[in-house]
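Moving on, here comes subunit A:
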Amino acid sequence: MSRTVKVDVQYLTRIEGHGNIVVNVRNGKLEECKLDIVESPRFFEGMLRGRSIFEAQHITSRICGICACAHSLASIQAAEDAIGFVPSEQTKKLRKLLLDIEILDSHLLHTYFLASPDLLGVKSFVPLIDTHGTLVRRALRMKKACNDICEILVGRHIHPISCIVGGFTKIPRENDIETILNILYEMRNDMDATVELAKTLKFPDFTRETEYIALVNDTDGYPMIEGDIGSTDGMRINKHEYRKVTNEFVVRHSSTKHAKASRESYMVGALARFNLNSDKLHPKAKMVAGELGMKPPIFNPFLITAVQVIESVHCLEEAIKILEELQRKGTDQKEAVIVGINEKNTIPVRAGVGVGAVEAPRGTLFHCYEVDGTGKIINADCVIPTSQNINNIERDMRKLVPEILDKPDEEITLMMEMLVRAYDPCISCSTHFLDVKFIDK
Partner candidate 1 sequence: MERAVLLKSPYLTYEGKILSAKMIGKEEKYFKIVLKGGRLLDFEPGQFLMVAIPGVGEAPVSISSSPSQVGYFELVVRKVGTLTSAMHKLEEGDQVGIRGPMGVGFPIQILEGSDLLFVAGGLGIIPLRSLINYAIDNRRDFGKVSILLGCKTPENLLFNDELDTWGKRLDVNFSCIVDRAAPDWKGNVGLITSLIPGVNLDSERTFAIVVGPPIMYKFVIAELLKKKIPESQIYVSLERHMKCGIGYCGHCQMGGIYCCKNGPVFQYSKIKNNIEAF
Partner candidate 2 sequence: MRKKRIAFFDFTSCEGCQLQVANLGEVLLDVLDIVDVVMFREVMSEKTEDYDIAVVEGSITTPHDVERIKEIRKKAKVLIAFGSCAAIGGINGMKNNFDLDEIKKYVYGKNAGYFETIKTSALDQVVKVDYYVYGCPIYPPDFLKVLKHAIQDIPYTTKDVAVCAECKLNENECMYDKGIACLGPVTKGGCNSWCINSGNICYGCRGMVKEPVKNGCMEVLNKYNIPVEWITSKFNMYNKTLESEDKK
């Protein structure tokens, strides 16, 4: 075949952050195929130096507006790990709840606003207002519900306020819990409709097997916030050794780092979690997986969106479970932490290195801080899901392009865009560079 194709998508849309797709096929030969990350570098790790470990959460939640809660939680986990603080059971539960809502919110945003327009053949949700009014209203309603819950729980969803090192500055009261529960009960209907929608979506057929990485642990729960790093290639290591997995290396065309573990690339995120932990999903989510015909292992990255729907069901039900338990047992208001505690030295600090590993909506997120004896950050590192995925995306692209060379240019371009979007990349998160000066202890 002597086909020549040039794909050059500047400022990829409907993803978080700035990226370009470049594909060059000359005379049927793939010469170039890459995802350019052109986001301005943001220097978060550099800016954290000299800051109190108690300020890290406030700052790093600003890495990303979509998964600010996940960043907060990873940051807090790393900070507490570094200074040896163990959070209370109630705090742990509330944090889990927060992450469930975050994933729910983010998956809904992705499914409805970012991915579904492609699958419904339009450019954005705006034309859908006229053609699919109920769908758009449902999406906005569900999103607003998540938002309202976060408002009660942590002040707001974007850059949460009350979730800090040590615990929560504000603890939901009886009536708060009741309000949240009512919102979630009501959301069940919309969730059923979402599942129905997912059933009707046609995803492109494509497979490329890769290594799938996510948190794993020995509890019965779907691992989200605690565990070791596990892989479908059989690896299982402690979170402190995350660098062995992420193995980041710098690529010239991108302001984010690329990663590889056991093989040339790996995937994190909903599909990876599903492939590793699907047996621990909430029964209702398992049922939905069955209805959607999803059985692990799945090697089609386009199906990430479908898995997100399954996870949404899981998160909704998990959140309800946690809340019902809190409702039964009641909350201890006395556990509310005072924000200035660090400054008042009520939580003792010590020198050390701490790692936080949580499952953000898009995959495993690592924060790692080295602090001195006064609790000041000396070194910081954040490894973001998208930067782990980018290498894998490029390899998917390289496999996909030859398979669809018989299609017209626009279709190839669209497929490329859809592929990237399926990963739900979060690019402002992933622009960070760090020459690894970190000393693992």
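What we mean here is this: a residue touches a chain if its C-beta (ideal position, glycine included) is under 8 Å from a C-beta of that chain, and two chains touch if they have at least 3 such contacts; residues count from 1.
Picked so that all candidates are chains of the complex that A comes from, given by their letters.
Computed from a predicted model, the values in this text were never measured in an experiment.
Visitor: Considering only the touch criterion given at the top, point me to the candidate in 1 or 2 that touches subunit A in this complex.
Guide: Subunit A touches candidate 2; the others do not touch it here.
Visitor: Sort out for me which residues of subunit A touch candidate 2 in the complex.
Guide: Answer in residue numbers: 11, 13-18, 39-43, 45-47, 49, 51-52, 55, 58-59, 62-66, 68, 109, 113-114, 117, 123-126, 129, 136-137, 140-141, 143-144, 147, 154-159, 161-162, 164, 168-170, 250, 252, 255, 336, 338-340, 343-344, 428, 432-437.
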